[in-house]
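Only one protein chain is missing; all other protein chains are in place.
== chain A ==
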Amino acid sequence: MAPAEPSSSGGATQGQPPVKSPANDPKKKDEKKDEDLSEEDLALKQQLELYVERAQDTDPGLQKVALESMRQEIRTATSSMTSVPKPLKFLRPHYGTLQAHYEKMSDSDLKKLLADILSVLALTMSPEGERESLKYRLLGSDGDIGSWGHEYVRNLAGEISQEYSKRQIEEAPIHDLMVLVVQIVAFHMKHNAEPEAVDLLMEVEDLDLLVEHVDSANYKRTCLYLTSSAKYLPGPDDMLVLDIAHSIYMKFEEYPRALQIALYLDNFQYVSDLFQRCKDPLKRQQFCFILARHGVSFELTESIIADDGERYALQEIINNTRLSGGYLTLARDIEVMEPKSPEDIYKAHLIEGRGSGGGTVDSARQNLAATFVNAFVNAGFGQDKLMTVPAEASSGGSSSSWLFKNKEHGKASATASLGMIMLWDIDSGLAQLDKYFHSPDTHVVSGALLGVGIINCNVQSDCDPALALLAEYVEKEDASIKIVAIMGLGLAYAGSQNEQIRSILMPLLLDGRSSVDVIAFAAIALGLVYVGSCNEDVAQNIVLALMERSEAELGDPLASFLPLGLGLLFLGKQESVEATAEVSKTFNEKIRKHCDMTLLSCAYAGTGNVLKVQHFLGQCAQHLEKGESYQGPAVLGIAMVAMAEELGLEMAIRSLEHLLQYGEQNIRRAVPLALGLLCISNPKVNVMDTLSRLSHDTDSEVAMAAMISLGLIGAGTNNARIAGMLRNLSSYYYKDASLLFCVRIAQGLVHLGKGLLTLSPYHSERALLSPTALAGLVVMLHACLDMKAIILGKYHYVLYFLVLAMQPRMLLTVDENLKPLSVPVRVGQAVDVVGQAGRPKTITGFQTHSTPVLLAAGDRAELATEKYIPLSPILEGFVILKENPDYNEES
């Protein structure tokens, strides 16, 4: 290779010259080559040799002419660079001579001229690490840098970054470098080399310079490069980079993208600025749709939007009141409104040979499974075949008959399943649930309470019906009612940071009379309501609750929910957790490590922090003292941290494979769950195969976790392969009620919302992570770590925590009056176009559909018509279309 590496370590450069002749060729070879030279080349060579000789002449006039002609030769040659330009090649033997001559020269313009030439020659000649190109550049005239060609600039940029870091250490002044940097950045930005410009600025830590140089032609690619590189930068650089991207987007009024970054940064100041900057009511509505999808509650105050009517309408959108309607529009369009019964999902007729047990007697466990399957499959459709009663049959009360086919606490889940079926539809859902409030059976009442929480999940109403209905039940003596009321509040107000909820739930934590399960659910609910808020007060109280409880109480399987609740407060907040983590070291040793792992995994969830992944892997290598349980959260932690981006995700899948081979049993039990989280609603074939293998594991808990995870990776995809696997498993495990229960749950998940829903917490082209969705998943997965005690015990309703992550995987285009509007769109596999030149295609293998359409994991849509302009560049969820004023029907 050439002695000087042309580009900096940034990496994303392309179009490098393919060949560079080796620099330290033996002389002989050079001479040999001379003989092969064409006449033309020979003439050039001799010419250059003559210039070199003249340049050393004592006559300044002669010198000047020689240097200028030399410069001329080099410039004309370097403008295009496919191999080492001939003038450079022929001048190489004379580099030393010229260098020596330069040293002897007295300061003059000529000397600067020679420095310029030397700087270019150093491109191929300078020994590694000497940065001579830069040295002579600084000594030379500061003329137009670009005239020497791209390669020279690139090389210079590389040397600058090296020099910069050296000077940083020496604390030497960097002013002269910065002058050059400005020149280089301006050059790069003008010449479609935005990634190089960004790389250089990152190296010299002065990204602000970028803002001056972006223009409407290159800002998109610049920002794309900035945002994608942010994932691989250590904090706090990533925040800085995103901040710059945000300000560029704001500058060019690319508001939806700016909003996306603001949400990533969790910076609500930016969000309100956005509403104030952008006065277009349509665009504002689009912002509200994006906010609603992210699942954060954001209150528009009068200072943000003055007009009452508009504010009210926008707040409605943020409150997600249109979600149910949009989802049903999608369902009607795809023609899947017809309710499905669990039998339609099990498809027992496809199972070869053996029937499924063939019992005519109801099994409570299997009926409970059918209840969940029914709830998951018909989620949000408002009708099903078990719970909602068709009008004519209402006298017979077929719904109550199914309800009472569930046993004891099973009835709670059955009643709550009604909430799932009526998901997001507050008005009719609550009316359906009303009658169950008056039941004499406490299990039914508790189910109704949970149902209220589920219906209100991800949607808000300005009347706060969930709070009104549930608050009084939290005070009840009966623990089973108390728990579901708490859970219902947690679901309904997840991410809202609602003060009233806090005042209801916090006293429970420190109430010595509360049993462990009550405080466990209270901690989770508070964790959900204050997810990612770092709320000191709540954290303090959970910590106190953990300290007060005796060792025996901490042994309860649900006690692990307490640290988890604490962790959720710091979800994705990285260093902010440190103070609390320090306090957790004083906990009872039974739970200390467990707590530490949970806190870390939550705090770094979705960051892709490689060091944390390594830390967790290290923990998994420890051999356990008996009775410790911290490795489960550590394994889940790997998935939570690594799920941030595709590369880390693949690496995590491989690491988990190792854990599977070498890990102890408690680790093996958590691995399937971690895989499930990594590929949630995204059935990768290799993971599917691993899980399929594990589902036949001799350890039944591994098998159960693997089956649940098969459901998770296939959630809402209707994936035929997983469905087939699960069918076979259902006949394989037909005798074991617990394993069969897990198979059934997984079957329900695969057909979640008849294939219209996703559980993925990532949205907006996998750029944003909805904290509430992730929180819901994590709670459910932690519950699965102790399957026997929680899911297969009487707390099966923790499965409903998944509702937090349930979102339609749709693109629904609406017109300016927010009425559904069908337009043709191309849907295809998304292509990574970061740092690519020109305007590359963003999707591949596309098909044209008309909206509303379903988007699978990794799919991207683009409008196939010029007639409308989408108000958001990210075609996901609700997108408002505006008529294109320039559209011409004929063209």
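Quick note on the criterion: a contact is a pair of C-beta atoms (placed from the backbone, for glycine too) under 8 Å apart; a residue touches a chain by one contact, two chains touch by 3 or more; residues count from 1.
Criterion: contacts and distances are computed from a predicted model.
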Q.
I want to check something: the complex is missing a chain, and I'd like its UniProt protein name from "Ubiquitin carboxyl-terminal hydrolase", "DNA replication complex GINS protein PSF2", "Glycerol-3-phosphate acyltransferase 9" or "Tubulin epsilon 1".
A. "Ubiquitin carboxyl-terminal hydrolase"
Q. Which one, A:Ser69, A:Gln500, A:Asn666 or A:Asn718, makes contact with the chain that was left out?
A. A:Gln500
Q | Of A:Ala245, A:Ala379, A:Leu469 or A:Leu569, the residue in touch with the unshown chain | A | A:Leu469
(Q) Tell me which of A:Gln47, A:Asn192, A:Ser439 or A:Thr865 is the one touching the absent chain. (A) A:Ser439
Q. If you put the missing chain back, which residues of chain A would it touch?
A. 353-355, 357-365, 367, 394, 397, 399-401, 403-405, 407, 427-428, 430-431, 434-436, 438-441, 444, 461-465, 467-469, 471-472, 500, 737
